[in-house]
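Complex shown without one protein chain; remaining protein chains in place.
Entry: subunit A
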Amino acid sequence: MSLYPSYARPRSLQQAVDLLSGLQGGVVVIAGGQEILPSVNYGVLMPDVYVDIGGIEELIGISSVGDELVMGALTVHRDIQGHADVQRLAPLLAQSVSAMGGGWQVHNRGTIGGNIVAMHPLYDIAPSLLALQADIELIDAAGTRRLSFADLLADSSHGLGTKAILTRVFVTASPQSSWGYYKLKNTSGAYGSANAAAVLETEGEILTAIRVVIGAAADQLTLVSDALAGLTGAAYDAAAGAEIERICAQAIGTPLSDHQGDGTWRRAMAGVVARRAVEAALLPATGPDS
């Protein structure tokens, strides 16, 4: 905590990593600033050193290699929303990034990397990444490594934001799957009270795989897939919907209870958004912005 913080703007990823490895505590990595600056303005955060990676070109941009979508960590939300490769390979991600609040400023300045590193339980991108079984790549003094997003969530010593830099996000498309995203919020400007990303596989009418990730209902994402296995092998119907709602609500261990809504409601809503995300996946014509 310093009244007179230092500021560094490294020109390459290697410079940034070298800089971070030489610094002690009180460091924040900043890029779009949509996470850090409100905290600083609010007096919650007073870093000693800002390491601004916003100028590192190699971290910006979207490309695809075969069925794999590769997004630089500094890609801003608006570029993800409209990008043809994202629409083609991971439309669920485009949808959830579009559902994000904060208006034009956040969409134009906020980055996918910043959103992930914040690890905020109410944010929109993480449920989709987990549902899509995304990978991420990070770099620190020990070098570059690629790991699954699920493993990242389980690892509390990743050092992202202070010691390590998130570099890329990878999503591999699975052409036979369908998807849905449902976000419940109290006003259009509010954070979500519960949201769900669903990825399904079907053969004709028959469900063959269901993977649902619920966000904003607990302090961590809730992945529900094994518990839903009993619903595969049959067509979706109202009874299946009620069962999804029940199972997903039950999957929430300790629900959040805050201004967005009390715990009892949040748990119930986890079920409702899960069902609605699944229904959106099954009815693509009406699904995407349900």
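Methods note: a residue touches a chain if its C-beta (ideal position, glycine included) is under 8 Å from a C-beta of that chain, and two chains touch if they have at least 3 such contacts; residues count from 1.
Note that contacts and distances are computed from a predicted model.
Per its UniProt record, the hidden chain corresponds to "Xanthine dehydrogenase" from the list "L-arabinose transport system permease protein AraQ", "ABC transporter", "Xanthine dehydrogenase" or "Nitrile hydratase subunit beta". For the chain left out of this panel, the touching residue among A:18, A:205, A:237 or A:262 is A:262.
Contact with the omitted chain, checked across A:111, A:177 or A:193, is made by A:193. The omitted chain makes contact with subunit A at the following residues, 3, 42-43, 46, 184, 186-191, 193, 258-259, 261-262, 264-265, 268-269, 272.
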